[in-house]
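Here's a structure for you.
The complex appears here without one of its protein chains, the remainder shown in place.
Lettered A and B in written order, each chain numbered from 1.
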Amino acid sequence: MLVAHALWAQAEIPLDQRQSGSVLLSPSNLALQNDPGLHPASLWLLEGEALWKTPPSNNAPSCASCHGDAQTSMRDVATRYPRPRGAQLQNLEGQINQCRVQRQHQPAWPWESAPLLSVTSWVAHQAKGKAIDDFASPHLKADLAAGRDLFFQRMGQINLSCAQCHDQRWGQKLAGVVIPQAHPTGYPLYRLEWQGVGSLQRRLRNCMNAVRAEPYALGSLELTRLELYLMWRARGMPLEAPALRP
Amino acid sequence: MTATRRQMLCLVGATAVLPAPVVHASPDSARQALQSILGNARPQTGRVTIELPPLVENGNSVVVQVSVSSPMTAQDHVKAIHLVAEGNPLPSIMTAYFYPENGRATFTSRIRLAESQRVWAIAQMSDGSYWQGHADTLVTLSACTEER
Partner (left out) sequence: MAQARTLITVPAQAKRGELVLVRALIQHPMENGFRHDENGRRIARDMIQSFRCSFNGKEVFRADLQGGIAANPLMQFTLLAQESGTLEFLWEGDNNFRAQAKAQLLVT
């Protein structure tokens, strides 16, 4: 596995050249991202905070009943996901739903639903500024390798892989717009294109549509493994959820 | 709007300014919007500053800031500022109403722009006069846009 890691590292962007998509924001959009009074995602954070504290029903505990103050208990949680939870590789959204079903005895929130995005944003936001994990655990080996393969796999009618644009041509232009390195540091984030907050997996589906590939389903093992690889690729970079992107 | 065409343009390296979606403003609708604000009045140019980013990454949310120089006293103040976007399917964007309590006739908001265009700000003063200013902007579109 060490050999495989070394081989991947050759294809990767050198660690000290990695940069968040925030560097590509216009001054106007950067001002929005950096000011909580202007950032539209603040509204999702308010919702997430309220959901964190409110019991979902009379007999069920709130998130706060078990986890207390999110600022303390969730202070670096988002840096360590996706991770295996029971039999399944879960991203942060999946983990929140797992708690919701098993601990709160409520139906899982649908992927990309407002409450799930709000709570995920609230939890991820608590880790803002913290370094992303290095995902070195042996339990992650197989999923990480599978995620890496997806990143390097040509897809769709356009027959491009993630790596061809985001490892090899970042900084160059596509249709007049600079290609970012595509790190997941800001998710969930407010995308102007969506006019709302959305998850990394939603964004990955957009990319797959763009190369005319049938996108994997939200919550699929493929997307979760790709998410794991992207987080590993961004290891050590600071989280900045929720970010703003065009 | 045809997402397919936008995606193909995205990948064959089209120019930065993509064609607008299906609905266009006609020069008439922009003229009508200005007409309904001004009536027979002739606006003077000056006193009104409208700021837009010169290049916009996504027309869905464009920060616009308008300021009008005025003492904002009970006797001499800005009553209203109208925003008109020439290139939008509905050129009338909004009207903001002011009072001496504001201290300054200025506001900031976020608007949607369908395409590269000129945006007008027309100020209506307490003495019945109208003043105008404008700003031009280029609207591009992020690559790899969405189709759910």
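As a working rule, contacts are C-beta pairs under 8 Å (C-beta built on N, C-alpha and C of every residue); 3 or more make two chains touch, one makes a residue touch a chain.
Everything numeric in this text was worked out from a predicted model, so none of it was measured.
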Touching the absent chain when the full complex is considered, from B:61, B:116 or B:132: B:61
Contacts of chain A with the absent chain, listed as residue ranges: 37-38, 40, 42-44, 46-47, 195-196
Positions on chain B contacted by the hidden chain, ascending: 1, 21, 23, 60-62, 85, 88-90, 92-104, 106-113, 147-148
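Rule of thumb we're sticking to: only the chains that are shown with their structure count from here on.
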Chain centre separation (chain A, chain B; CA means) in Å: 34
Residue ranges of chain B in contact with chain A within the complex: 3, 7, 9-11, 13-18, 53, 55-58, 60-63, 140-148
Interface residues, chain A side, partner chain B - complex: 26-29, 31-32, 40, 158, 174-177, 179, 192-195, 205-207, 209-212, 245-246
